[in-house]
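I have a structure I would like to understand better, so I am pasting it below and will then ask my questions one at a time.
With one protein chain withheld, the remaining protein chains of the complex are depicted in position.
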Amino acid sequence: MKLFEFFITKIFLRKVIFSIAMILLFFMANYTIFTATRLILSTFQGYQEVKSMNQEGTYIANLNPDSNIDMDAIAENGTQKVYDYLNNNFKYAFYTDGFIASLPNNDDMEISFSYMNEEYYKLNQFELSQGTDLNFDYQFNKDKEIPVLVGKGLSKTYPMGSTIKIELPVLEQSMTLKVQGVLKQNAYHSNFHALNSKNYYNFSVFLPVNQEFITHANIDLQLNGLMDIIILQTTKEKVTNLSEIMQDNLGLKFNFFSQKENFDYFNEYYLHSLKIMSIITLILVVIIICHSVWNALVSIRLMLKDFTINLLVGLSYSKLRKILYSYFGILFSINLIVIFFITAYSRYGSWLRKDAAFVTYGLFGLIGMDWFALLVVFLFDIIFGMIIVEIMLRKIKKIPISLGVLQ
Amino acid sequence: MRRSLFRFVDRFELCITYLFCFSLNLIFDYVKSLSVDSYILKAFLENFMNYQTLINFLFTFIVVVFHYQMLHRKKTEIYCRILVGDTILNITIRYTLECLMILGFVYLLSIAINIYLNFNLISNLYLVCIFVIYILISAVRVGKYETF
Partner (left out) sequence: MTNIIDLSIREKVYKKKKTQLSILNNFKLEVKAGEKIAIVGESGVGKSSLLNIIGLLDTDYSGEYTLFGSLTDNLHASELAQWRNQKVGFVLQESALIDSLTIEENIKLPLFYAGTEKNFFEPEYFENVINAIEIKSILKKKPLECSGGEKSRAVFARGIIMKPQIILSDEPTASLDVENRERIINLLFKMNEEFKTTIITVTHDLEVANRHDKVVHLERSK
């Protein structure tokens, strides 16, 4: 330890410019790897979510990119006709979210309401930390209270069994909601059309909807629900007919893709994108490694005398190796801490901005994905460190001690 | 060039470091000009594009490293040259001019590529300013080695 301290204070920090350069280069490499890993992981999580829905006989609606939504042209009975057709001919999973409502809470967050029917709820199998699953058999306008699930962030203000009185914009009427369960922390929903992006449910309310509820809801809910509607246990022919009905009543062209088409799309679009991203990351990292090696070799040029005099008076190469590994260990640790703080700050930023959809819970605000990416960075740093230290040692060993001393 | 502090390897290294920094800026401009369809790629690239200037600036630190180690290695040479009749002022002027010449050469090269790719010609200019500042700072340091 004393020896290590000696090397740090008397040799490495005497030429601090190299240490700074190394930290900057490592930071760039670590940041690139961290970003890429998180993106890949997030996409993979989204893919897993979609995969659970993407089964034989399941078709997910996708609004044709060429369609223009003109709300004025769509009549409410148009959307209702579509739902009537759906109710009579299909089993479907309904889900829509992002309906903001003013609901007082301890954290002053804007609360997002998510509406889903029983089929969607079953497909996703949301995990609860408290309470029981949602009940979809309530009698709309007859039962006094509608059972709901809340996110972890709301469970402090609205604990199990409490009631929420609120005017729901989608119904344009006042409702009483009863908290029946609390979602597990950091429950999320991925965007089906951008699998890497997701919304967290920590400040959301899950509202169960049934046919009656949809019938009473306004056009916003009805239309939004159709955007990502999932048709279950059906055939291509039947969904083609549905698409025609939707076009006739809404003037919008919807595509329904089969399981195979969705997989093909994933392979073509997502895998291709991920491959390009990985290649870019690899190229960047290789360039940074080359620079770091150059920087390390240049530093040896200037510190050679210091190293070799120490070797002359008794420092062994194995001890020097340990010192170099420890030194780079410190540099890597500094970078890991910096990345950790940047991530923690970015997560905390969602709390500051009251951005309920991105607010997460975890140790210092970091979630599993962040820790995993940090682990990948850590593993990369070990390899990175080994490459640089071994190259440095080879260079030092190549120069005879006697020559280095009299440099 | 016998009076120069630079050897071939020094010139080569300096060229490569400048070239790298200019290329990085060029790559950023190039990626910006691309219409990337992929949502994932866009999200990934935005992590870098949003900090283009900062990243470029951080990478210019390798030029600082070059100047620092170059002058450190040339301590004895500077001292010896003074011993045999050179002056610190002349050494500093020659060092500064040669650095500027190399910078000019690499900058012209980057301009040629910018013209070829139809990119903004002044996008690299801030890097030139940074490098000139580095050269001037390192030129001041040359004087420190007058007495070995």
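Should a chain be cited, it is by its letter among A and B, assigned in written order, with residues numbered from 1 in that chain.
Everything below uses one rule, namely that a residue touches a chain if its C-beta (ideal position, glycine included) is under 8 Å from a C-beta of that chain, and two chains touch if they have at least 3 such contacts.
Everything quoted here is computed from the prediction, not taken from an experiment.
Considering the whole complex, the hidden chain is in touch with A.
Among A:238, A:272, A:319 or A:395, only A:319 touches the chain that is left out of the view.
Residues of chain A that touch the chain left out of the display are 2-3, 6, 10-11, 14, 305-306, 309-319, 400-402, 405-406.
As a convention for this text, only the chains that are shown with their structure count from here on.
Averaged Cα coordinates give chain A a centre that lies 39 Å from the centre of chain B. Those residues of chain A lying in contact with chain B across their complex are 15, 17-18, 20-21, 24, 27-28, 31-32, 35-36, 39, 43, 193-197, 269-270, 272-274, 276-277, 280, 287, 291, 294-295, 298-299, 301-302. Those residues of chain B that touch chain A in the complex are listed here as 13, 20, 38-41, 43-44, 47-48, 55, 58-59, 61-62, 64-66, 68-69, 72-73.
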